[in-house]
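One protein chain is absent from this view; the other protein chains keep their places.
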Amino acid sequence: MSEYPLAALASSPNRTPSQVSVGSDLYGRFQIGEGTVTVMAGPCSVEGRDMLLETAHAVRASGAVMLRGGAFKPRSSPYAFRGLGQEGLDLLAEARASSGLPIVTEVVDARQLESVVAVADMLQVGARNMQNFALLAALGEVNRPVLLKRGLSATLKELLLAAEYIMAHGNTNVVLCERGIRTFETATRNTLDLSAVPVLKLETHLPVIVDPSHAAGRADIIAPLAAAAIAAGADGLLVEVHPDPKSALSDGPQSLTPSQFDALMAAIAPIAALTGRTLTRPSCLRGAGAVAAPSRQAAARHASSTAVPA
Amino acid sequence: MSEYPLAALASSPNRTPSQVSVGSDLYGRFQIGEGTVTVMAGPCSVEGRDMLLETAHAVRASGAVMLRGGAFKPRSSPYAFRGLGQEGLDLLAEARASSGLPIVTEVVDARQLESVVAVADMLQVGARNMQNFALLAALGEVNRPVLLKRGLSATLKELLLAAEYIMAHGNTNVVLCERGIRTFETATRNTLDLSAVPVLKLETHLPVIVDPSHAAGRADIIAPLAAAAIAAGADGLLVEVHPDPKSALSDGPQSLTPSQFDALMAAIAPIAALTGRTLTRPSCLRGAGAVAAPSRQAAARHASSTAVPA
Amino acid sequence: MSEYPLAALASSPNRTPSQVSVGSDLYGRFQIGEGTVTVMAGPCSVEGRDMLLETAHAVRASGAVMLRGGAFKPRSSPYAFRGLGQEGLDLLAEARASSGLPIVTEVVDARQLESVVAVADMLQVGARNMQNFALLAALGEVNRPVLLKRGLSATLKELLLAAEYIMAHGNTNVVLCERGIRTFETATRNTLDLSAVPVLKLETHLPVIVDPSHAAGRADIIAPLAAAAIAAGADGLLVEVHPDPKSALSDGPQSLTPSQFDALMAAIAPIAALTGRTLTRPSCLRGAGAVAAPSRQAAARHASSTAVPA
Partner (left out) sequence: MSEYPLAALASSPNRTPSQVSVGSDLYGRFQIGEGTVTVMAGPCSVEGRDMLLETAHAVRASGAVMLRGGAFKPRSSPYAFRGLGQEGLDLLAEARASSGLPIVTEVVDARQLESVVAVADMLQVGARNMQNFALLAALGEVNRPVLLKRGLSATLKELLLAAEYIMAHGNTNVVLCERGIRTFETATRNTLDLSAVPVLKLETHLPVIVDPSHAAGRADIIAPLAAAAIAAGADGLLVEVHPDPKSALSDGPQSLTPSQFDALMAAIAPIAALTGRTLTRPSCLRGAGAVAAPSRQAAARHASSTAVPA
């Protein structure tokens, strides 16, 4: 029997890949997985209202269907900018209401889970927390899909076991994310391991996306890595975009400008098409320009309907 | 200015190494750091009462001054034995009362902190949680020394920044632990990086100990690695000992028998002496045979006097 | 000034990538580099006449323009099959005469250079010899393009410096090859570092190709890695193909069957086209079916015209 019976491809009916549903009735839903390519984009950290709204509308215009942005940031140094916290969450909620884009944001502490779940459509586990088993267990009890990033030196087997933790605790909506591993090479921040994509596809039914930004650590090679990820079969991308990378409080050197991101989107669509897949488009979502921004009450209902189960 | 102003050697008066006090009034105290060598030993996991008491008395007889043992175990698989939890903590308390050895045990979740602090004399942060910044921050507010293990692929700078997290939140009693890093070599579970010892000694005033057991992953080379660690200047060792390694529920292949541990202790004492250091001996502690086991009330007072600050 | 003044992109007129000419008047020539995608394929080792000729014709039929095959094989063990040596070279010459495909084969010893040059159209430096500086210097004095593979743990800077060795000794016709680096991951034999492609393209004017076979060490993920390499901008591929991988004397698990290779070629052509590049086709070559096999004399002239300079 498999070491990860819930995550194993063999455990899926007819060995078919599964799809993970993201979004909400309010803003629209879509599926991550087989047959589609999903792009999530946004700043590393939520730094303020203007930059976040500007980025949200820009990445939506280019074709992203989810907005990423960190309110709680794990940083190596206690003296670095660690995010706006609750204020960041509030800004993400506003950005969703304004742009219609569902939110993916990181959770770094099980004790924050309730407040993050009130805002986020998808919960991200960062590389440094991939084996924070207490957090994984807590995420297993939450009604939100989880984006699980590979640890800096985690084997693919360990990544699958980390997904299994979440699934074994009750939440089977897990999307895996390759984001580079630590090696001796210094030309890049990490070494993007694109072999992970086809290897994982042979092992698990869970969707697999790629984060070229954290892997590269430099903006000038992200577009070719994104193209390579899609060609390798990735189900989507997670890309850092900032309206002014030079002024970013974190990860500036690896952030694309909106126009660089637009070029990236134009380049990957035909590669997805070559393999019979389509990019999930924002047209599946409701949002600014499409529908009126939801009322305060509707937003409150959205939050309460998805709170952490008691 | 240093990136880790609290941990930096330069921030210590006269650039002298600091010492970290461990133990309690009830069972006795000693210092970890300059001039001494401290050995902590015990099983990977607390598996039951008999094995724990047997190990505690055996390692004390050989010269260990702290008992290690996991009640909450981080394991790669959700289906592996993850420790006895609260029952394990109770057994550790009993083992301390019986042997007089202070306890070092791992904390994996900030929400468990109060119950672990009630029993533990020193709190261990495991390699997989070295960058669990929420946990580090919580440990900064606790009145217990912390044993911080290096992450599987953490640089020494990142280890120092993780210590700085704890210190910046108020707890300056941190001991660093080298336990092997992940490399391509498969003859050992990890690669013990003994360069870490002299490098850290040049960078920080915090004590540095070495865990040869997790580095090697095999019992047959632990004694020479322990000797090498002391020769390299380590302030102590953390060694896995099990009365019957073959039957261990975790880490059996790397656990020493009590007699192998006894031989290890005999080998390292003269190496410590060569560098003008002495092994901290159990005679500094009170315990079974030396004093009567403390009453239930005294043990309760011990726990309440050291609880997590509100 | 650059550490590799000859290899640096900045040293190329108008910072344009250079092209490396491969082939001969007898069998036809083509360029490796900008605007084209070149595929080299064949068995790891030349094992015998039939398997070599069968593979040569098969890979040509699928669109490969060079035949790879080792006559001198570096193997970790002295007891493993180390190639047929001179007999292997003779078979490669016959395969070229029969198929019209130029030959790329490894040279492992400067003392063999003359005999290898007599047969090979391109000389391969294996990963284990990337810093065999005596060999690199010798290759600098030879009138043949060199395929330089990245060492198992070589940084990209070291790869460029190794190319600079060859160029500084007089031979500027160097093609770089990413073939995976050694990491902790065990799901693949090595970790293919596709970031190498765009990073090298920013640093050097030399063409860059990718060997997914040695990187993966397993046949089942080679097609997606090949597609990813082309999407990342690689100027070509080096792929192991064997008529019966299960019976291969070396590298069987990573060898494609001819029909798997045919599918790979069909998949990469449109990816090349998306980026405005065309696959170099065997129609640019003369060979079996196109021209009569060259006479023994013509073959002898071919060899002597390209011998190692005195």
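Which chain is which? They are A, B and C, in the order written, and residues in each are numbered from 1.
Criterion: a residue touches a chain if its C-beta (ideal position, glycine included) is under 8 Å from a C-beta of that chain, and two chains touch if they have at least 3 such contacts.
Values in this document were obtained by computation on a predicted structure and should not be read as measured data.
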item: Partners of the unshown chain among those that are drawn; value: A, B, C
item: Residue of C:19, C:129, C:213 or C:250 touching the missing chain in the full complex; value: C:129
item: Among B:194, B:237 or B:265, residue touching the chain not depicted; value: B:194
item: Residue touching the undisplayed chain, where the options are C:20, C:89 or C:108; value: C:108
item: Hidden-chain contact residue, picked from the options B:25, B:87 or B:220; value: B:220
item: Missing-partner contacts on chain A, residue numbers; value: 182-184, 186
item: Residues from chain C at the interface with the omitted partner, ascending; value: 3-4, 74-79, 82, 108-112, 128-129, 131-135, 137, 152-153, 158, 161-162, 164-165, 168-169, 182
item: Hidden partner interface residues of chain B, rising order; value: 153, 155-157, 181, 183-188, 191-199, 202, 215-216, 220-221, 224-225, 227-233, 267, 270-271, 274
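Simple rule for what comes next: only the chains that are shown with their structure count from here on.
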item: Distance between the centres, which are taken as Cα means, of chain C and chain B, whole angstrom; value: 53
item: Distance between the centres, which are taken as Cα means, of chain C and chain A, whole angstrom; value: 38
item: Junction residues of chain B, two or more chains touched; value: 182
